[in-house]
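Of the protein chains in this complex, one is absent; all others appear in place.
To keep things simple, chains are lettered A, B and C as they appear, and every chain counts its residues starting from 1.
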Amino acid sequence: MLEDKRLWEDPIDFDKPKEECGVFGIISKSEEAGKAAYFGLFALQHRGQESAGIATFDGNTIKLHKDMGLVAEVFNEQILSNLKGNMGIGHVRYSTTGSSLAINAQPLVFRYSKGMLALAHNGNLTNVIELRKTLTDNGSIFQTSTDSEILVNLLARHCQNSMEEAIMKSMIDIKGAYSVVVMTENKLIGFRDPNGVRPLCIGKLEDGYVLASESCALDIIGAEFIRDVEPGEIVVLTVDEITSINTVANKKKCTCVFEYIYFARPDSNIDNYNVNFVRRAMGRQLAREYPVDADVVISVPDSGTAAAKGYAEESGIPFEEGLIKNRYIGRTFIQPTQKMREQGVRLKLNPIRQVVEGKRVVMVDDSIVRGTTSGKIVQLLKEAGAKEIHMLVSSPPIIFPCYYGIDTSCREELIAVAKSVDGIREFIGADGLHYLSLEGLLSSFNEAKEGFCSACFSGDYPIEIPREGKDKYNLE
Amino acid sequence: MLEDKRLWEDPIDFDKPKEECGVFGIISKSEEAGKAAYFGLFALQHRGQESAGIATFDGNTIKLHKDMGLVAEVFNEQILSNLKGNMGIGHVRYSTTGSSLAINAQPLVFRYSKGMLALAHNGNLTNVIELRKTLTDNGSIFQTSTDSEILVNLLARHCQNSMEEAIMKSMIDIKGAYSVVVMTENKLIGFRDPNGVRPLCIGKLEDGYVLASESCALDIIGAEFIRDVEPGEIVVLTVDEITSINTVANKKKCTCVFEYIYFARPDSNIDNYNVNFVRRAMGRQLAREYPVDADVVISVPDSGTAAAKGYAEESGIPFEEGLIKNRYIGRTFIQPTQKMREQGVRLKLNPIRQVVEGKRVVMVDDSIVRGTTSGKIVQLLKEAGAKEIHMLVSSPPIIFPCYYGIDTSCREELIAVAKSVDGIREFIGADGLHYLSLEGLLSSFNEAKEGFCSACFSGDYPIEIPREGKDKYNLE
Amino acid sequence: MLEDKRLWEDPIDFDKPKEECGVFGIISKSEEAGKAAYFGLFALQHRGQESAGIATFDGNTIKLHKDMGLVAEVFNEQILSNLKGNMGIGHVRYSTTGSSLAINAQPLVFRYSKGMLALAHNGNLTNVIELRKTLTDNGSIFQTSTDSEILVNLLARHCQNSMEEAIMKSMIDIKGAYSVVVMTENKLIGFRDPNGVRPLCIGKLEDGYVLASESCALDIIGAEFIRDVEPGEIVVLTVDEITSINTVANKKKCTCVFEYIYFARPDSNIDNYNVNFVRRAMGRQLAREYPVDADVVISVPDSGTAAAKGYAEESGIPFEEGLIKNRYIGRTFIQPTQKMREQGVRLKLNPIRQVVEGKRVVMVDDSIVRGTTSGKIVQLLKEAGAKEIHMLVSSPPIIFPCYYGIDTSCREELIAVAKSVDGIREFIGADGLHYLSLEGLLSSFNEAKEGFCSACFSGDYPIEIPREGKDKYNLE
Partner (left out) sequence: MLEDKRLWEDPIDFDKPKEECGVFGIISKSEEAGKAAYFGLFALQHRGQESAGIATFDGNTIKLHKDMGLVAEVFNEQILSNLKGNMGIGHVRYSTTGSSLAINAQPLVFRYSKGMLALAHNGNLTNVIELRKTLTDNGSIFQTSTDSEILVNLLARHCQNSMEEAIMKSMIDIKGAYSVVVMTENKLIGFRDPNGVRPLCIGKLEDGYVLASESCALDIIGAEFIRDVEPGEIVVLTVDEITSINTVANKKKCTCVFEYIYFARPDSNIDNYNVNFVRRAMGRQLAREYPVDADVVISVPDSGTAAAKGYAEESGIPFEEGLIKNRYIGRTFIQPTQKMREQGVRLKLNPIRQVVEGKRVVMVDDSIVRGTTSGKIVQLLKEAGAKEIHMLVSSPPIIFPCYYGIDTSCREELIAVAKSVDGIREFIGADGLHYLSLEGLLSSFNEAKEGFCSACFSGDYPIEIPREGKDKYNLE
């Protein structure tokens, strides 16, 4: 029921993995840290739409505002005018149904023995059960079900000397994927797990520095991109300088490959690759792997478009906009009745008949999770007169769950776990179905094909995963 | 101030003409007229975002709900469950600031000597001042400032016999552009002015008929497109049949050319032309008229994209997505501070540096109203490293106001009135600027180049305009 | 279901007749007419809680804001700052479920042949069906189901000369109860039906005049009470003076007696009687008519309190607060489950056990409509240990419907229509039940016992009622 509702609300986005967070931090001579964080989070909105929060330090105390909703809904002029200060951090969050509580929103702000601290976290820790047991045995209490609160308690217990030292000690304790921004009463600190699974980059302002999950959040406030934070690196930012602490000797970068396939904004650069360009290259590789005799290439907008253009480029088959997306659907959108659905009521996507009628169509999408949406789109196109539909997916089949901060749905829901490619093709009603090979995917980046986590396709997990498996693996 | 705010909220859409309305009507054996109208209006949302309304006839009485806001905001399940009936009409409305009052929202529902009537109107009457004087002299009163209320009073005064006759008599009185849907207690009627300036088409359901401003509203509820209502035609719909009354002997179709250039959805077909295809053709013609020696073609998303692709196609220069649009901006979005603006805060559009850096760029947009937004975009692209920027506009300069239902801003604000093409080029900071010729524009449709109103480019008004001029021309 | 919900929401107010409106008007040299009207309506809020509206004239045009909700909900600083002007009128409205639509909210603002007009009306016309037929036969249309719109159309059709003349002519056409304020572009006019059923009084400011349904609305803005508008009188107010037009030769004042019993605020004076004092006198008369051998007098708060004190005074039995009213119940209050109800969940009223335990209790209330609430209160008191409960009602049994602007529920719901006094006593579970006699009620005012409409008790209607009866008597 819920599923159905969301399906109709947003059939495209529904059937995709879900990113869990975006983070942002700023330190400058201006007092406008709150407003800068607002714009930064706005640029990162695609990384999480359920809650948003900003904490600023105004010289005396840390101010915090966070709530469920989009950035533009959570904040208004009056709220932002209370978030003055020359330092600030922000967070946007997506979360699965069970945990979508305001209390789990970030940043977390807390007092500890040395003063006040704010923290925002993107990623997922994999040894939280052990960590939490140790902490509660020593008297810690937990008010949220987030792994971020565990991190906060670790920092508080390790902070006898400096915060930098507390972070280093905590990085020994914790396992998993994390890109974190921390604001103390006098500095802004960012750190990234030893494999650098989740992105984090540094930007420069005239009078300060910025940290952000993606470079598009630097662009929006006019900050210049400096570099990505290195795997295992701690960067300490003041208004004037960047200090770097490297915590791992032999770092092995494993950037999440799904950031490039689906999550990140096309105008972002992550770990030296521009997202749009990589997507285009995936489409070209797909054309090399699966040339199809077709009349037109279309995409499932918006995330499939870059790969579709790459496919068209390489294959020489013309690209057309074949599906028009209605962008006015809000959160409270109403479902059609059953009768209407049978009539083919189509809320979010409408085919342009002239583009597909009588044609052999290549339809490119970036990934398939459950397959239900793909099936509906194929049906729409057939009704609009398409003669053949070949679905081409610019990533391999997803067959393993992610433990590093992405909600790929539980394993039973993944259509590629239960069905062969041909079984999926039949399920969605397409005339052809091809997935990009894992090798082909990785070759879209570079020749070495290294430096990426592709565990959801291969099961080859770069960081130890919890023994309990994901189903038992939660804090609620 | 207000202007600035809107500019930053939505710099692209701000600097465009504004459509004023979309209309929808349905009659079927189902009781779900309200829900069907909801989805129909949702598909027409791009034609008006300030208010929305639906009226249904439930066998006894006409129920009405209308309010300021988007379709998804104005209605909820409970409200729709009160809008039962086998007939319904709906309306979405954009309006200029002065008139954006809930009381002006449509449909208008009223009782007259023969019972109840509901009416929704897209367009603009040009002889309202005379009409209103005559009516008030005879005791009519007016509660709104809309020309639709004048139409309603005329219908009430002409309805001694049938509603069809009342419409015919009223069409003798009124001048201007109008596509209207009317619901009486037993039929659904649509009619279009003798020049057919605003669109209106007919769709067929299994058990009834639909009227809509654009065909995309038929698609969303699974209705089959039958044909457009003819200029000057009155169509009377029951569950079983369409009756047509032709009111003009020598009709001269003059469909608003801006419907194709900017307003209508690309997946709509209007008066036998598919919007997307026409836009593509305009882009190709633009390439023929103004070939540019360039490295890449980009578009100002979303409305410039089809023409940009046509340009790329004809010129052989590759098309790339060079500007990424952030789609999360809501109504209450906050402005950056002055300092941030100087730093280059870019809320709605972000260039992909890799696409434009060091390149000679052709940037295609569909139209320019004031030029301020175009100037900002050119600046963004220059900052991202573009070597040259040639702006190519897929329509001629707008130099005359529209009296037929479009808000093109007052004449003083139109940049093309005050400046030459080269002056505009200088103002926006581009290296080149070319507008599609009027002849080229019309040739994108057919060889005869006839059947369109292009008065905003040519001043050649097909219907008499008010003597008072537009500035004095209002009912408030 | 709905009934039950409202019962639990507000069990006291639910079981009472409902007033339909309050009106307010102001003309002064200040530009703050909107704000003054806001405070005036706020003081009249008890006369209608479903919608509120204010119209002001700013020298050029009439501005209007109205919506569903309480005065404090409908207006905010920004809205009021748009309602500038030296003249304004306002309206609060209660309405029965079927008609609670925003479109029926008042004031009505309209343009007619002579300019703009705003009107607010308290009362009920009794010959609307005839009036509406005549008007629609002559081409008028109606957008609301209110009799006020009929009045507006009459005024527009009679306005060849002055508005005063149009009002006089309209007063010949209309029958019923009405207290009306009208604002033209240069004056404020008030008028009251020839029997003066609904109240309307005049106040003086330093630099202008005020009209209001009750004198408490004068007090709140510091206006001095001058006098009541006379039955059949038209008063025309400018900043400097009051002009009076008397339209009836032999006026027979028939002020609604329920204004004193229940509706009006105790601090108001209506037609020369202070409401609180009259209520106190009713209680004293009740004690004279029905002396009871009891230990304590309590009231059903708040409207029964004044009469209860009068009863205590006359009888010598001490008055105590025996029932505490919880004032935090909002509109969206949640119902207890069935099990909770059986346990005696009591939301709105709680007895003070020490006051009633083991006592013979006289409980005074002002009226009984359906009797269900009275029954619940008697049960509460019994559970709290009251030995005997004698309910004493400071008005006679309601057995006839009101056609003059009060919603007494339909006749079938009136418990006194179906049951004898003893039957009602049994139904509510009291040990005694006595109603004040009609003669006793009227003697609370003066010796002549004249000048009041008490048709709901006597069936003696001072103004012709519609032939169709109330059930067919509506405009929807």
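Heads up, the rule we're going with is that a contact is a pair of C-beta atoms (placed from the backbone, for glycine too) under 8 Å apart; a residue touches a chain by one contact, two chains touch by 3 or more.
The model shown is predicted, which means the values in this text are computed figures rather than measured ones.
Touched by the hidden chain within the whole complex are the displayed chains A, C. Shown as candidates are C:122, C:195, C:276 or C:367; the residue that touches the absent chain is C:276. In the complete assembly, the contact with the undisplayed chain comes from C:265, out of C:187, C:265 or C:284. The hidden chain makes contact, of the residues C:186, C:326 or C:420, with C:326. When the missing chain is restored to the complex, the residue among C:158, C:284, C:346 or C:382 that touches it is C:346.
Counting the whole complex, the residues of subunit A in touch with the unshown chain are 61, 64, 101-103, 108-113, 132-133, 136-143, 152-153, 156-157, 475-476. The missing chain lies against subunit C, touching residues 30, 32, 35-36, 38-39, 42-43, 45-46, 49, 70-73, 75-77, 80, 205-206, 216, 219-222, 265-267, 274, 276-277, 305-306, 309, 313, 318-319, 321, 324, 326-330, 332-334, 336-337, 339-340, 343-347, 350-355.
Here, only the chains that are shown with their structure count from here on.
Taken as a graph of touching chains, this assembly forms an open line, each chain in contact only with its neighbours along the path.
Subunit A and subunit C have centres, each the mean of its CA atoms, that are 59 Å apart.
Taking each chain's centre as the average of its CA atoms, subunit A and subunit B sit 36 Å apart. Of all residues in subunit B, none touches two or more other chains.
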